[in-house]
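What you see is the complex with one protein chain gone and the rest in place.
Then we have chain A:
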Amino acid sequence: MAATKEEIIAGLADIVNEIAGIPNDEVTEEKSFTDDLDVDSLSMVEVVVAAEERFGVKIPDDDVRGLKTVGDAVTYIAEHQS
């Protein structure tokens, strides 16, 4: 069953917390992974792989570059989850 938008945000917050040590409640839609959440380009790959496993989506490298904010990732996952 597809995750809701709220579930996706909560899941991403867990992942970002695990990888970058950012408190879950700071992971909100408008936040930039790089500028606000201490997720650099390599950590972003870890976030993406964890999100792929958690939400059952495939996020190719070319699409990863387009995911600047948490909101971008939420939208992408919501549109691509099976």
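Rule of thumb we're sticking to: a contact is a pair of C-beta atoms (placed from the backbone, for glycine too) under 8 Å apart; a residue touches a chain by one contact, two chains touch by 3 or more; residues count from 1.
Please note the rule applied: contacts and distances are computed from a predicted model.
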item	value
Chain left out of the displayed complex - its UniProt protein name, from "Cysteine desulfuration protein SufE", "Beta-ketoacyl-[acyl-carrier-protein] synthase III", "2-hydroxyglutaryl-CoA dehydratase, D-component" or "Sugar ABC transporter permease"	"Beta-ketoacyl-[acyl-carrier-protein] synthase III"
Residue of A:Ala10, A:Val64 or A:Ala78 touching the missing chain in the full complex	A:Val64
Touching residues on chain A - with respect to the absent chain	40-42, 44-46, 48-49, 61, 64-65
